[in-house]
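Working notes, structure below.
Heads up, one of the protein chains got dropped from this complex, but the rest are sitting where they should.
All chains are identified by letter, namely A, B and C, in their written order; residue positions are counted from 1 within each chain.
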Amino acid sequence: MLKIGVVGYGYWGPNLVRNFSELDGCKVSAVADLDPEKVALVERRYPGLRATTDVEGVIGDPAIDAVVIATPVRTHFALAMQALRNGKDVWLEKPMTETAEQSRRLVDEAARLGRLLHVDHTFVYTGAVRKIGEIIASGDLGQVLYYDATRVNLGLFQHDVNVISDLAVHDFAILDHLLNESPVAVTASGTSHYPGTPENLAHVTLFYNSGSIAHIGVNWLAPVKVRQVLVGGSNKMIVYDDLNPSEKVKVYDTGVSFATDPNQIHQMRVGYRTGDMWAPKLENAEALRYAAEHFVKCALARRPTLTAGEAGLRIVEIIEAATESMRGRGRTVRLQGAAVHA
Amino acid sequence: MLKIGVVGYGYWGPNLVRNFSELDGCKVSAVADLDPEKVALVERRYPGLRATTDVEGVIGDPAIDAVVIATPVRTHFALAMQALRNGKDVWLEKPMTETAEQSRRLVDEAARLGRLLHVDHTFVYTGAVRKIGEIIASGDLGQVLYYDATRVNLGLFQHDVNVISDLAVHDFAILDHLLNESPVAVTASGTSHYPGTPENLAHVTLFYNSGSIAHIGVNWLAPVKVRQVLVGGSNKMIVYDDLNPSEKVKVYDTGVSFATDPNQIHQMRVGYRTGDMWAPKLENAEALRYAAEHFVKCALARRPTLTAGEAGLRIVEIIEAATESMRGRGRTVRLQGAAVHA
Amino acid sequence: MLKIGVVGYGYWGPNLVRNFSELDGCKVSAVADLDPEKVALVERRYPGLRATTDVEGVIGDPAIDAVVIATPVRTHFALAMQALRNGKDVWLEKPMTETAEQSRRLVDEAARLGRLLHVDHTFVYTGAVRKIGEIIASGDLGQVLYYDATRVNLGLFQHDVNVISDLAVHDFAILDHLLNESPVAVTASGTSHYPGTPENLAHVTLFYNSGSIAHIGVNWLAPVKVRQVLVGGSNKMIVYDDLNPSEKVKVYDTGVSFATDPNQIHQMRVGYRTGDMWAPKLENAEALRYAAEHFVKCALARRPTLTAGEAGLRIVEIIEAATESMRGRGRTVRLQGAAVHA
Partner (left out) sequence: MLKIGVVGYGYWGPNLVRNFSELDGCKVSAVADLDPEKVALVERRYPGLRATTDVEGVIGDPAIDAVVIATPVRTHFALAMQALRNGKDVWLEKPMTETAEQSRRLVDEAARLGRLLHVDHTFVYTGAVRKIGEIIASGDLGQVLYYDATRVNLGLFQHDVNVISDLAVHDFAILDHLLNESPVAVTASGTSHYPGTPENLAHVTLFYNSGSIAHIGVNWLAPVKVRQVLVGGSNKMIVYDDLNPSEKVKVYDTGVSFATDPNQIHQMRVGYRTGDMWAPKLENAEALRYAAEHFVKCALARRPTLTAGEAGLRIVEIIEAATESMRGRGRTVRLQGAAVHA
């Protein structure tokens, strides 16, 4: 039985408390939030549960095995480091930390102390992304030629993060999960349309050594919400529309074959083998539930989760590099993380 | 009565001959194509019409007032220059020429000789783009904050042009028409997935002095066809989906208003005034018919068309700059054309 | 402060308790369900609330002003009658009762005792239906020529009601709300595909004295879910798609005008004035919340609700008539309710 303390009961905290509460194999022992109103809210909803403004007390509580941190990103590093040093396993909301350097130090500390360090990149646990992962892993798609995402919103402007950190982060995590390599370079362009606010529109391109290329377009100022990804393989191609209630993932038998026409020197035709489309059934359980269960199992078995600190770090590195490129109007920024990851 | 000679009867030529044939105020006097089979095809379809392989003869024919050139792009410069020097008005298919330098020389020669030089950026003449132009010109949209286009295809690989020149060119022309300014810088990324073929996937960002930003994603290897543009204004926003048969243009009452919440320091909310959506009725006449009629009227009245050589040149400059940036992995390329155009 | 007792905590009861709990002006005093597990569930969720298996006790409790009944339909009549006779205002789930005769007796009893009798036809309180009602009431639509609904499902087979009673009931209620008249005749066809189960597919046509005609197609065995209604008026027409998240109601400037062509005797053309489309902003508050608030206000002000017992009765009459027609393979069944209602 894993005893869990949750720190932060703002936007996402209630979902975490609800999911961990309903899981077998773990127990939410305490919830901490600096805001007394949030504490009162927890008490109303979960009469038997210890709710407190004493964050330090929860992180240091010897009866607690794992700390789930759902606070603003600028507090992630300090809280997670403290929890690790108190011997806790740690679940961190995304993005992992404000800087890659902070993430690197957390990864090192977790390794040194033998603690789990998990980052909540929830999309990786959706039925859709898991199905796409299976299709790629099976070889059916062939080589991944490109990944192209549009993620635009009628949303909230955030004060402390830009739109890359808020929205493109999901695609960075999905790519980290789907591909066996990390990008070697990034270029991004974007802008803020309102003085004094973070960038609200951005386009990011990631380059990979294999020749794969990924593009992510994000925008907080769109008239409609779009969540669409194209994944082009050398054998098949996928359209992943996260807002389609019944057919989120469509797989097209649409390979390419070249047909040279000797009579026409100036035009080369690509013959499309356009075949059937197939929309596989997806598991539609709540992704957060799936992730929470995965975390509890890994913690009990003492093995890392699918989105461990190392993945979280790689993603923060991409956010940093993309933001740097965007502020340099598209200047290419190299990434070290070229090595194929396990 | 404008007497027209058409040069080139390949993919687009038949549409040009058909449209000019059915117009009042002009007459197709001759059609030339180097391929005798094409000539025979014209003869079958238009028994009374002079069809010939003698391109020079048509371009030099004193009885012809205007030459319509629908040949491969690498022949545009020489044919158009010859036609201008023979005193003809010229209609050129898009893109105008292979290089901006060539376009510049054509523009100069046309000005010197007082001839019309028109580039067939047909999208500018569609009911949809004209309606969007009216909405922007009326001030209803407010300031144009961004333009974001996705134009992907199950199409033909072309041998002599890349995907920017084939697809993004449409957006460069639309932007040139909609905005009162030209971009001052461009950055692009893209790739070719098949050795020895031009780039088949690209993402282009254009920067404007006013703060507007435009992005165009183009792809010849997509499993589905998409033709979607978002235009974000400070008052309203537009979704333009060229494949939607009944609602190509949707206008959203979706301005932005900032609502600062003093209690929450770390998050700034943007309140959306989300209101009605309106899908105006569009003229659905064939855009090419509209353009042909416009060309004939302008030729008879001796005034330039909406998409004259100067516009064609600006667009070729952007194609050149975007391709240069793409080959430099996103390096920013400056454009001179910053001045607000008339 | 209206004190409310809720009877039945199955599928819909939890939504009722949640909504009435969060409203000002009323208080949920007790919840009764025959199933001890349901009672335990209420106690866990609402520690301070009286939960009991003693249904009679709640209906007879002098401290309770209004009884909300969310039990199987075959119990509606007895429970509602008992509650009325105990002096309670009554909220009944839909359909009102098993037979029109029962509904008639409840209406009479409520009138005799001066009690509110409300039937929970929730759709009438949605932002979409209220907006359509406004458009019709304003005269913008012109005369209502037809109403055509498709309401198909991957759903549950119900044991005690057929698909008309389960799904078409929503359209009967919407029609009762939108039109100023009741149907004078009904014809229906349908079938059960599994022996011993109620009809799972049906098509119902309602005829009105004004010439309006309504059709409702319902089906429990569809591969996809559809909730679409066309409302054709003499001036404008509406498409109401309840599953469209952003544009549920679309209004088309699509009146009809006849254009006779003297040269063509055998064909009469209808010229369509096809104009703009407009998708008005809708209130997207939860319809049940809106209905609950309306009930509380009406109870405190002692005036009938929009979907009072009289409406519930008319709807049960149509269900009865449609089922009778369906079992007679489409035989026309007359309805008395022809009179224009207030």
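Note that a contact is a pair of C-beta atoms (placed from the backbone, for glycine too) under 8 Å apart; a residue touches a chain by one contact, two chains touch by 3 or more.
These numbers come from a predicted model, not from an experiment.
Engineer: Quick one: say which of C:S21, C:Q82, C:T99 or C:Q158 touches the chain that got left out.
Structural biologist: Of the listed residues, the one touching the omitted chain is C:Q158.
Engineer: Which of these, B:P47, B:P62 or B:P195, touches the one chain of the complex that we don't see?
Structural biologist: Checking each option in B:P47, B:P62 or B:P195, the one touching the absent chain turns out to be B:P47.
Engineer: Which is it among C:Y9, C:Y125, C:F172 or C:Y252 that touches the chain not included here?
Structural biologist: C:Y252
Engineer: In the complete assembly, which of C:T191, C:N209 or C:Q336 touches the absent chain?
Structural biologist: Result: among the candidates, C:T191 touches the missing chain.
Engineer: By the contact definition given up top, give the residues of chain A that touch the hidden chain.
Structural biologist: With respect to the unshown chain, the touching residues of chain A are 246-247, 253, 274-281.
Engineer: To test your reading of the contact rule: which positions on chain C touch the chain that is missing from view?
Structural biologist: Chain C touches the chain not shown through residues 72, 74, 145-146, 148, 150, 152, 154-160, 185, 187, 189-191, 193-194, 197, 201, 203, 205, 207, 211, 213, 215, 217, 219-224, 230, 232, 237-239, 250, 252, 254, 256, 258, 265-270, 272, 274, 325, 329-332.
Engineer: Since one chain has been left out of the picture, which residues of chain B touch it in the full complex?
Structural biologist: Residues 47, 224-225, 243, 245-246 of chain B touch the chain that is not shown.
Everything below uses one rule, namely that only the chains that are shown with their structure count from here on.
Engineer: Centre to centre, by mean C-alpha position, how many angstrom separate chain B and chain C?
Structural biologist: Chain centres of chain B and chain C, defined by C-alpha means, are spaced 53 Å apart.
Engineer: Quick one: chain A and chain C, Cα centre-to-centre, how many Å?
Structural biologist: Computed value for the inter-centroid distance: 43 Å.
Engineer: Taking each chain's centre as the mean position of its Cα atoms, how many Å separate chain A from chain B?
Structural biologist: Inter-chain centre distance comes to 39 Å.
Engineer: Using the touch definition from the top, which residues of chain A touch two or more other chains?
Structural biologist: 224
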